[in-house]
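Left out: one protein chain. Kept in place: all the others.
We call the chains A, B and C, going by the order they appear; numbering starts again at 1 in every chain.
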Amino acid sequence: MITATPTVQVKKSYFNQKQGLASWLLTLDHKRIAILYLLGVTFFFALGGIFAALIRLELATPAGDLVESNTYNKFFTMHGIIMVFLFLIPSIPAVMGNFCIPLMIGAKDVAFPRLNLMSWYIYMIGGCFVITALLMGGVDTGWTFYTPFSSSYSNGYVVATGLGIFIAGFSSILTGLNFIVTIHRMRAPGLTWFRLPLFIWAHYATSMIQILGTPVIAVTLFLLVLERGLHIGFFDPAYGGDPVLFQHMFWFYSHPAVYIMILPSMGVVTEIITTFSSKKPFGYTFIAFSSVAIAVFGFIVWGHHLFVSGQSAYAGMVFSVLSYIVAIPSAIKVFNWTSTMYKGAVRLTTPMLYALGFIGLFTIGGLTGLFLASLGMDVHLTDTYFVIAHFHYVMVGGAIMGFLGGIHYWWPKIFGKMYNENWSKISAIIIFIGFNLTFFPQFILGYMGMPRRYHAYPQEFQVWNVLSSAGASILGIGYLIPFCYLLWSLKYGPDAPPNPWGAATLEWTTQSPPLAENFEVTPVVTQEAYTYTTEEVVHVG
Amino acid sequence: MDSPTVIAPGEAGAPPHHGHVEHHFEDASQQKDAATVGMWCFLVTEVMFFGGLFLAYFAYRQAYPAAFASASNNTNLIIGAANTTVLICSSLTMALAVHFAALGKRQLIVLFLALTLLLGATFLGVKAYEYHDKWVRHEVPGYHFDCRTEEGAPCTDAAHTPLFFSLYFGMTGLHATHMIVGVGIILFLIAKARKGAYGPEWYTPVELFGLYWHFVDIVWIFLFPLLYLIDRSAAK
Amino acid sequence: MADHGSKTAEHHVVPKRVYFLVFFTLIVLTWVTTYVATLDLGRWNIFVALAIAIFKASIVALFFMHVFYSTRLTKMIVVAAIFWLILLLFITMADLWTRGWMGVPGR
Partner (left out) sequence: MGEKSFQIFPEAASTIAGHVDALYAYLVLVSAFFSLLIAFCVVYFAVKYRRRGDEIPRPMDEHSIGGMILEIVWSVIPLGLSLVMFAWGASIFFTESRPPADSMEIYVTGKQWMWKIQHNEGAREINELHVPVNRDIRLTLTSEDVIHDFYVPAFRTKTDVLPGRYTTEWFRPTKVGAYHIFCAEYCGTKHSGMIGTVYVMNEADYNAWLAAGSGEGSMAEQGQALFNQLGCGTCHPSEINKLNGRCPNLFGLFGTTVELNDGSKVKADESYIRESVLYPQSKIVAGYDNIMPTFKGLVTEDGLLKVVEYIKSLGPRNGMPSSATSAPAQTSGPQPPAAPTANSRAGNPATPGNR
């Protein structure tokens, strides 16, 4: 049904209906705002990546010989802050969520387009604060800002950075708020909750965390800024405060924040696996409710970051058992994805490779989380490289694989162009190999006892550190390749048909790239999600 | 795209009185619903935002009950109660403003919004006086802090009283910031209402602002006992 | 439409006397709680003051903010806010309350 014959005249789309810089900077179109976000997060990903490269370069040798301790500390702090708050948190929701949610639910736009644009500006302003702090000399507290080091001892620009994160947090809150209202109130006729694509469910759960959790980190940083800037004591024991209270408040957000990063990625992966298995996902309701369960249970496990930090042993025990409970919905998802492929018609396209990579890496990331939730084990492993490896498996192996998978999956829809499948498959494989080479050795380092945030380390850790640094260089190359061929495709890639993958969700029923108003007529939904029909399957490449 | 499509009333297919419906909504009810749900979600974030401060308050009151009991005597009970009354009155006037908006009584909308503004400003003025008083009495943490009872003796467990005042300023300061924002928005609403912008068919901004204003009132309903009342008598 | 039909478009105009009734209750309770603060009830001080505050806040939310007359979704949002606030407060306080139990400093 789809003919790939190139159209002679330029197709009208959201991309070219208006032109000029102002039409982009003042746009209220969710699709254009998504692209603004894409530019923002790509920039911060590159910046955070540079710091990662510098860290791995320094750690190739045991001695602290490349830079001074103070500089190294700023490297890992800036790496963490930029990657967490300015890349991972907005990455999938603000780019792909923004682009796809209205399209997937058959709406013309998100509920509050002005708010949507405003949250991009807030995000950029927050980013500017962080970059200003960076240019002035950076900050050396670690992304966790533990008091009293951050409030009374650090020599970095804690106030500027804290304000930057505070501001960027509001961008995240407003995005979440917008999505919740959009999903509740903007669905097309006939699109009931259980006909929604699972990507929407994942984003709904994510948005819940964003609006419930982010305010708490905002107020925590607000108090930190007051304590540091105005010497009004809240957490520093010198003022009678309790530094462990800061950790509670910090992790009340920052643990669920991990789910802000991973849930949208799970949503992307669900879409990709169903599409490229041409099969309805196995256990739709289980996947949908497990997203919500993760969002809810994710809020009551934060204390597992505090097992050795002076929290009561009884609280530790409660947090430990709750942490195991939240593992179950994640396990359910992994098993359901795998079962979706069973007796499907599997196509190993680039997005599918990323999705399968996600399953593998997230499984390892999730399982090693079980180590850290176990009290006696965590006493040995916490604050070592085991933790670093674990959360990179979840955040890089999980969230970024999902991000790249999603970018490759929706690229034809977003830009109306096809990229080179060979290059993209090669780079997906390079990233997978490079990633494992970088982070698997860190599990071993962690169990050997190498603490995190170490500028210099004893000799016996070198072998694994060299391996890790070598892997990082491969990973770095892996990330550069997509950057090149995707840009190339914008100019030279063949035009994309409306539904190049034979997918069965609403965004593929409109043209690529879509019209400014998304659909020529508002779609009416009459069947469950993911109903694949033979006619929709097309051959690509 | 950049400006809301205005469908003139009476145009074919367009229901009447929907001049405020933006292009991406199906109809006015969808738009109003969306705005209401959005406002409530925003209030949820506000609850959690203040929640962090409440947590710090309970944690430190638990740790240093004597210091908190003693320091709470350094707030002025009469002023606190009077200011609470002022704020409750402003909540009533706000509720009535929304009420008259729904009934389409335009003069009364303006009147009650103006009363709300006046009461809000009164509250802020009294708050400013209290802050000044605290400054004069060296009760600002970090700045020649010295907590003394009425008799001039040091407060009980004086070493931990700065935490009480940190929380006092943190909580009331954040509350007052919300009030100041609110006062700004009322000014805007009054200007619009005078031009007759709100009527029974469309007064969503007034209604949503009412939710915000009542929320700020609720926060104060908790701050008043926490900072002025609890264990006040115990320290005597 | 998915779940927003015409039923939500109708608006409930609350009678004025409800507002005045709520208002007078609030004023009376303000003076009650202020008076009670001058009595020393020992450990009940905090419970009485908070109980009155919670009651006052509830009637403001239910009637001034129209939660009582609102859709199920609005009510769910309000409940969610309260639930998450309780999670934050009580789970953290549970740590602080149990810190001395083991009799080993730091555990």
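Convention: a residue touches a chain if its C-beta (ideal position, glycine included) is under 8 Å from a C-beta of that chain, and two chains touch if they have at least 3 such contacts.
What you are looking at is a predicted structure, and each value in this text was computed from that prediction instead of being measured.
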{"item": "Partners of the unshown chain among those that are drawn", "value": "A, B, C"}
{"item": "Residue in contact with the excluded chain [from A:116, A:206, A:254 or A:278]", "value": "A:278"}
{"item": "Full-complex contact with the absent chain, from A:61, A:132 or A:339", "value": "A:339"}
{"item": "Contact residue for the chain not shown (choose from B:64, B:100 or B:123)", "value": "B:64"}
{"item": "Contact partner of the left-out chain, one of A:146, A:222 or A:252", "value": "A:146"}
{"item": "Sole contact to the chain not displayed, among A:98, A:178, A:384 or A:438", "value": "A:384"}
{"item": "Interface residues of chain A (partner: the chain not displayed)", "value": "64, 69-70, 73, 140-142, 144, 146, 148-149, 152-155, 237-238, 240, 243-244, 277-280, 282-286, 307-310, 313, 316-317, 320-321, 324-325, 327-328, 331-332, 334-336, 338-339, 341-348, 356, 359-360, 363-364, 367-368, 370-371, 373-380, 382-384, 444, 447-449, 451-460, 462-463, 532-534, 537"}
{"item": "Chain B, residues in touch with the chain not shown (by the definition above)", "value": "64-67, 156-160"}
{"item": "Residue ranges of chain C at the interface with the undisplayed chain", "value": "100, 102-107"}
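The definition used in the following text is that only the chains that are shown with their structure count from here on.
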{"item": "Pairwise touch network: line, ring, star, complete, or other", "value": "complete"}
{"item": "Contact-richer chain pair [A-C vs A-B]", "value": "A-B"}
{"item": "Cα-centroid distance, chain B relative to chain C, in whole angstrom", "value": "15"}
{"item": "Centroid distance [mean C-alpha coordinates] between chain B and chain A, Å", "value": "35"}
{"item": "Two or more partner chains touched - positions in chain C", "value": "1, 4, 73, 80-81, 84, 88, 92, 96-97"}
{"item": "Set of chain B residues in contact with two or more other chains", "value": "26, 30, 33, 37, 41, 44, 47-48, 51-52, 55, 59, 63"}
{"item": "Complex contacts: residues of chain B adjacent to chain A", "value": "1-2, 22-24, 26, 30, 33-34, 37-38, 41-42, 44-53, 55-56, 59-60, 63-64, 140-143, 159-160, 162-163, 166-167, 169-170, 174"}
{"item": "Contacting residues of chain C [partner chain B, same complex]", "value": "1, 4, 6, 8-9, 11, 13-14, 16, 19-20, 22-23, 26-27, 30-31, 33-34, 36-40, 42, 45-46, 49-50, 52-53, 56-57, 60-61, 63-65, 71, 73-74, 77-78, 80-82, 84-85, 88-89, 92-93, 96-97"}
{"item": "Residues of chain C that touch chain A when the two form their complex", "value": "1-4, 73, 80-81, 84, 87-88, 91-92, 94-99, 101-102, 106-107"}
